[in-house]
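All protein chains of the complex are present and in place, except for one that has been dropped.
Up next, subunit A:
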């Protein structure tokens, strides 16, 4: 019994291995091992085992094979030839199991999945495809083709075997016809009629088949043309179906033959070609079969070609949509097609996608590791412009080609990739840092790009490289280039945070800046600034920062004063130039100019206040003017408060708020892009809140504020004139009193007359003009402030609107406004 079992096994294996002795031994070994395996499941009855086998078929979606298996099994059962039925089933099941696991394992390990190689197999021979898969696994790529040939011979054998038994063939045929045509077709009835014309039909069919095989390869077949009346309608429809194959084949071939300039497209075409090769192989197998008469019929062909046609259709559709596309676009299309419920389509597209992604994957790895773009055909989603200078490297040299981003990558990932490579280039070119960051040991596999829901390998790779690179760049910027120190220096100098320095600078420059702009010279101011640095706390700054501090005179128009054109500047070089670009420098200058102007107003109002306070005793000695001086005091108070409120607003709502914002963002910022964004945001915020953003209401506000400032300056000069004339008056009175005390009584009357005359002709008219001027300024100031407040209310920026809250905290202006309108 044991001997016969062994012989049986050998026989079976021989058949399985195509008489190839070297595999035979191995197979026999495996088989006997399987059979004698203690751990193998021992099944009590065949029903349970059959159930398992059904499930196995279902698992791999081979329902047709399952049906066929069932039929064969039933026949075997009926014939009662096979004694060891249960064992055989067990064996077959074990074989299927090992083959499938091996096959499965295979597809993971090997970069090029073999499923595509066997894609055009005739579906009914599941054993064959399994065997092929396992033998492929054992053999190397060089013997790839030979194994196909072998498999085709084994197919032949199997076909012969099934054909040997007439009954089985007819039942199979019968079965297929019932499967394909829902109408129950009684073959036995037809047999008699068919017998008469069988020879003719056979001739016809073999002719048609031959023609068809050409037709299926896209070769024109005039004899199958539609006007051939000898072909009945039923055959015609089948023929047309096959000719569709030809059409699809031709379509794909044409696309393959179009020359392309794209790595991804090349990969795509290579894949298509191999698919077509497989198709050719199928055709050649069928062609071989046709040589044996009766082996191939149109109906058989119809069954066999069922999946291949679907496959061709799918490929042709994909090829059609992908035609002319390249790079990420092509990948996006492939990916779109692969997101399909049909497992067949998924399995077709998987290798395509896999192979086509490889060039892009390599580009990504090269880019994020070395910052190099190796992209001869412009299909990577980062492009470079070689003309861009170092300074603009970060901004303009590398751009993201959004259409080229494969749709399986998120925008965020694409941006991270983009920034990582940019950071490397920035480090190399701008920071002159040649440190190589070795982060990636093994690049992520190609499928992890488009199967991100299954594996995070690619995401992990991007993130780790991104994190490492940006952290390194940040450390270079922070430690080597002291980025934060420069931000702080900007705040201290360009945004007037170093108050003592600014005040002293203003004190020193005042006379110089009061000159017309075209008489203000850089070298004069430069030395004044140096003096201010020496004396104030600016002296404790690092040398680097002091060296960078500079002045800049803006454009000169004849009507402007030195105040309008003089700006502090802060010089940047190297990588800092990327953060503090020329554009940003200009923005800072505009901000500085505005802040400087408001500061100047503060000093003016403080100066006026001090003059008034210090002259109050003189004023008190001329009681006639107490009315006027009181007005001066209240006006000065109003102006002082206005300017102070504007300044407090600037300090809190504009500078401090945006600064603390900026600091937080800079703390969080990982990459340079985020740093730039934070900086840009804060600058824009400052500009908007200082109504320098060019908005229409903002311009109106700026104009109105200018007008208010002019009135304040005007008020200052009036006060000076007032103090001057009061001083003169007091001097004259004093000398008169002295004369009165020392002088004789002789000219008493005339002197008194002269004194009175002087009072009336000199002091009084002066007072009168000053008084009227004060009145005008007062009214103009009130009106201007009211208008300013109203304009603020309509400004779109909510923070700027809050300025009016500060300016009118006790609602003084609103009250006076309403009373004015009601009056």
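Quick notes on this structure:
The rule we apply is simple: a residue touches a chain if its C-beta (ideal position, glycine included) is under 8 Å from a C-beta of that chain, and two chains touch if they have at least 3 such contacts; residues count from 1.
Note that in this section contacts and distances are computed from a predicted model.
UniProt lists the omitted chain of the complex under the protein name "Tubulin gamma chain" (options: "Nuclear pore complex protein NUP43", "Aspartate aminotransferase", "Serine/threonine-protein phosphatase 2A 55 kDa regulatory subunit B" or "Tubulin gamma chain").
The omitted chain makes contact with just one of the residues A:630, A:734, A:757 or A:779: A:630. Which of A:77, A:475 or A:537 touches the hidden chain is settled by the complete complex: it is A:537. Checked against the hidden chain, the listed residues A:344, A:430, A:606 or A:730 yield one contact partner: A:606.
Touch with the chain that is not drawn comes from one residue among A:500, A:677 or A:737, which is A:500. Where subunit A meets the omitted chain, the residues involved are 495-504, 507, 535-537, 540-541, 602, 605-606, 609-610, 612-614, 616-617, 623-624, 626-631, 633-634, 637-638, 640-642, 644-645, 647-648, 650-653, 655-657, 659-660, 802, 805-810, 812-813, 815.
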